[in-house]
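Of the protein chains in this complex, one is absent; all others appear in place.
Then we have chain A:
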Amino acid sequence: MAANAPLLELRDAVPSFEESGLMPAPYNLRIMPGECAVIDCRDVERAALFADLCTGMISLTQGSIKFMGLDWSVLRDRQLNALRGRIGRISRHGGWLDMFGTHLNIMLPHLYHTSEPFDHVVLHATELGHKFGLPGLPISAPDRLSAADLARAACVRAFMGRPALLVLEDISDMLPEETVLPFLEMLTAARDRGCGVLWLVRSGAAWHDYRKAVNIHMRLLDEGLFSMRVV
């Protein structure tokens, strides 16, 4: 990735309507390393689809989406997966495998994409867990955890390792009040390392405390992505 190159760039990207259900309008977005883009979208399904679009999971009929200078559409499966391994993601739905314990769910992407010793991964995950208010790594299945603990675990998983991009769907309604500050601190720390942030929110309340640190504010509507004034 060249210096001063955008981390994530959507250039007139028109998603396939048949595949995604997203309106086939041209989407334009450019996130530089360390930047934070907040996308307002009330519809959580559409927000999840847009997150999928940015991570190269929806094919395009026109335009291109580049992440770290690489076009998703020209990469092969192994390269696609390796590149997605650089993205920390919080999903609102479908992110947990109930057949594994939550601890394995948290560490799974990191164990899959890196060869870091297992003990280090456990230690790192436990430390992050403490920061987000978990007493340790929860070993019970995700469907047995409360919504608040699952939201904490989702944060731990997203911040594991050193992601180059954070794609965060809105879980502010599940995240306990005392976890909001550590979450924003971690977000800032990640941005200081050069990590870009794509934060999909449902309302202004979700990112109100972070408003001054946001670089890009856009609104995702049926018709496409529209710029908003950052206050």
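Basically, a contact is a pair of C-beta atoms (placed from the backbone, for glycine too) under 8 Å apart; a residue touches a chain by one contact, two chains touch by 3 or more; residues count from 1.
Following the convention adopted for this analysis, contacts and distances are computed from a predicted model.
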Record-based protein name (UniProt) of the chain missing from this complex, from "ABC transporter permease", "Formylmethanofuran dehydrogenase subunit C", "Cytochrome C" or "Sodium:proton antiporter": "ABC transporter permease"
Options A:L70, A:L97 or A:L145, residue touching the unrepresented chain: A:L97
Identified contact with the non-displayed chain, of A:L80, A:L150 or A:L187: A:L80
Listed residues A:M32, A:L70 or A:L108, member touching the removed chain: A:L108
Absent chain, residues of chain A that touch it: 51-52, 55, 57, 77-78, 80-87, 89, 91, 93-97, 99, 104, 108-109, 111-113, 118
